[in-house]
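For this depiction, one protein chain was excluded, whereas all remaining protein chains were kept in their positions.
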Amino acid sequence: MIKTDVIIIGGGATGCGIARDLALRGIPHCLIEKGDYAAGATGACHGLLHSGGRYVISDPVSARECFDENMILRRIGEKCVENTGGLFVRLPGDSKIYRERFLRSCAEIGIPTEVISSSRALELVPSLNPEIEEAIRVPDCSIDPFRLCMLNMKTSELKGGLSFTRHRVIDILKSHGRCTGVKAIDTGTGEVKEIYGNIIVNATGAWADRIAQLAGGEVPLTLSKGSLVITNHRLTNMVINRLRPASDGDIIVPNEAVCLAGTTSLAVEDPDKIAILPVEVDTIIGEAGRMIPHFNHTRIIRAFSGVRPLLKSQKLDSRESSRGFQIIDHQNGMYSIVGGKLTTFRLMAEKMVDAIMNAFSLKKECETAQKPLDGQEELSGYPLSKRLADMKNIVCECELVTRQDVEKIIEQTQTRHVGDISHRTRLGMGPCQGGFCTFRALGIMHDLEILSPGQSVGSLRDFLQRRFRGIRHALWGDQLREEQLVEYIYLGILALGKRSEPH
Amino acid sequence: MKFEHCIRCTICVENCPVFRVNPSFPGPKQAGPDAERFRSEKDKTVDHWVMLCSQCKRCDMACPCGVEPAQIILRAQQRYGSEHPRSAAHLLFANNFYLSRLGSVTAPLANRFAGAGIGKKILRRAGITTYIPFPEFSFKTMKKQTKAAGRGSRKVAFFYGCFINFYRPDIGARIIRLLESLNIDVAVPPQWCCGLPALGNGNLDLARYFARKNVASLSDYVDAGYDIVYSCTSCGLCLLNDYQGIMEIPRAKKIAQNAYDLHEYILRLIVEKDIRPAFGEVARCVAYHIPCHLRALKIGYPAAELMKMIPALECHLLDDACCGLSGSYGFKKTNEETAVQLGRRAVSLIRKTGAGSVVSDCGSCRMQLGGLSGMDALDPAEIICESLGIDVKGKKPAAR
Partner (left out) sequence: MSLIEYDAIVIGAGVAGLTAGTLLAEKGKKVAIVTAGEPTACLSTGCIDFCSNMDNPEEAIAALPAHHPFHLVTKTQIHEAFYDFKRRMAGAGLSYTGDTNRNRHVLSAIGTFKTTCLTPETMQASPQNEQENIHIITFSGLKDFYPGYIISRLKNASFSTYDAGISTTMGLASLFEDENFLETFLLWMEKQNIRENKIAFPAVLGLESASAVKKTIEHRLERPVFEIPTIPPSMPGRRLFNCLKDGFRRAGGVIYWDWQATGAEKSGRLIEAVITGSHGRPNSLNAKAFILAAGSFVGGGLRAGHSNIVENIFDLPVFTPGKREEWFEQDYFSVNHRIGRAGIIVDESFRPVEGPWDNLYACGAILAHVEALKNGCGHGFALATGRAAAESLLEAGR
């Protein structure tokens, strides 16, 4: 039996941000996540820290929030936020009226912009379409969302906070109409844990309604699927946006050694049953190709979808509606926090924890904007090229992950899932998508005696099956060749197919 | 963007001679397409290990996807070289052309110095290895002959390269006689170092300087109806590939389209029935070590085809191993261990054939294999000349 003050359900950016805030304010807490951190929308987004530019016309309040948070996150996350800057590019045919409104709104809200000529833009980003008319420079940044969650949880860990990943909440415990705790099942062992707390924060994003209902409440949500494609390498070092009302495929974000391009917006019912469609892949490539022509010929290494959880009160076209967030007090000891975006996670967490503090008449100021994120000293930081200094002991050659990196994660988390290592180190996120390093990572787990007999083949199969979901619709050209090689390795050389047992 | 094509098959790694013996070099896949995703023109270079690549181009040749890792690594080497202080050895070898001129002019003294204990000590201090003897400088070098004399059916402008010029001008003279004997008029145009030593030692500017002068000079000859013939396969690769490639010399393509390896040229004439050389017997058993750069030229092995026509000649073709010297690469202390190990392996393959001497188009390969094995190391042109009874007056320098 585990007792704490605040139970947080959901390990996305919001949940992890709340854990950090609670930790800094000295409130005991326990976070429960059904997968690994950032398993929901957080892990399926661009990784863009907005300047706010995308919302200046449609949602000025959100835009200002984004800008302020952007400035804060840069400061507290110096080594994990890449200060790429961003450009809003205007192509021939794009509305000049929109441009005017954009500049005016930015000025009104206080978002710094700089209008630059197309030749200057091409100097900054040589891969841009030479036909662009002009570009507007804004302070966009990029971040690895997995890393963001990990760093937030580091603070929680340092201050004695508890967390359980791969634990699914199956029931909310209640007494006299108030939530007293949760029942969660360890999806690996089947063990059921009971965790007791005074407050439950439902930060489960697209699953918020399901969780609320377990406690007798509801969160009316609209679910919108958004898809992204990932390129083999960085085609740009700055975030590229299209200067027009938000539409499909008009953002390209450099992130570590790749680019993410997207997105799309399609209504869905079930957050557990989403898949990218080939037409989405084509759309994204086509639109991205208008801003960076090489997109039409470049190698795509991954194509996947995530779900945006939006409040039902908002309009159906998710992009036009407010991307603001809402805190719902279910009046039974559970609060739900819904909406928002990655950029404003800290603010959302602050407001949520403020509400909790109020409910208990506690007075402790939020420090999450002042204190730098913990754990950054372990990061190699930017620019990327400095990671080329030492090439010893590399286990994932595409992403330069060393054996020491992998061993450290395994020791810290005792995980048996290669995916957990991928999220924390980027192992397997390069062009071969884990072709070689998956085998090595599991091998290292064997060396550290983490796996029980017979587990490795199952683990490998699971990983490959999950991996395939994200690459199946990106298989042509070089990536198809790559995939045939990886197939050759796992199914041929390592005999992992259905016929792997002796008769 | 060729690095996009890499599917991480590791075939390039299997072929890399340096990776095989030097654990500090992470291999062409890592040095090329893998690292390229992290490199940026804007940042200071830190990939010092990239200098361990010997530019043998075996990875380029083996890659099934057209990635050309050696080219990627070459650019990375130039960038690193231009941003970091160069060692004395690098500076000396980059300026090999000028130093060799000096060596040639002071030939007897220079040779004694290079061979003497104190000389070797000084060389080692400068970071230069001495496990094989330096070739002897020749006082006499190749003479310019701006116009081809004679009324032969074809005109050739001979690009002789530094090795022949400064160490073995007798081979150069024999090649000229050989071509003349085939009814070809030979000019010896104004020419400079092809630029490969400068390129290989991190001095792209100096390499470009030589290249521009060579292209200007050779262009005139091409315009005047001459074919360009080179006999050193590394010079050839530099002229045909690097001039158009990393050096970006205008009009380099024209040179490439009109430049031929000596044996390729002769073979062409035989096949087109322009000439019918009367190959006489050469009762030798030779091991023909194919230079890595000849493979990279993508012209096949024309000298091997010619030697097949020579009666009584037993010729064993060896194209699996890199000799390890790779121009000035093996002469640098940091690479000595690599060069020696690779050289020894290449020599053992040669010995297995039972051959009495080793043949190779590249002077660098000849130095290495001859020096490590103690066997005679000949240019294939020497075998051809022997077969056709072509010799020149004057002494051949004594073999060390």
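Chains: A and B, in written order; residue numbering restarts at 1 for each.
Quick note on the criterion: a residue touches a chain if its C-beta (ideal position, glycine included) is under 8 Å from a C-beta of that chain, and two chains touch if they have at least 3 such contacts.
Everything numeric in this text was worked out from a predicted model, so none of it was measured.
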item: Selected from A:Tyr37, A:Phe67, A:Phe102 or A:Phe436 as touching the chain missing from the view; value: A:Phe436
item: Selected residue (touches chain absent from view) among A:Arg120, A:Arg244, A:Lys364 or A:Arg403; value: A:Arg403
item: Missing-chain contacts mapped onto chain B; value: 7, 9-11, 13-15, 19-21, 23, 60-66, 237, 240-241, 244, 256-259, 267-268, 271, 295-300, 302, 305, 317, 319-320
item: For chain A, the residues touching the chain missing from this view; value: 278, 282, 393, 395, 403, 436, 439-440, 442-447, 449, 451-457, 460-461, 464-465, 467-469, 472-473, 475-477, 480-481, 484-485, 487-489, 491-503
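Throughout what follows, only the chains that are shown with their structure count from here on.
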item: Centre-of-Cα separation between chain B and chain A, whole angstrom; value: 53
item: For the chain A and chain B complex, residues of the former touching the latter; value: 232-234, 237, 257-258, 294, 298-299, 383-389, 391, 394, 397-398, 400, 430-432, 435-436, 478, 481-482, 485
item: Complex contacts: residues of chain B adjacent to chain A; value: 1, 3-9, 26, 29-30, 34-40, 42-49, 65
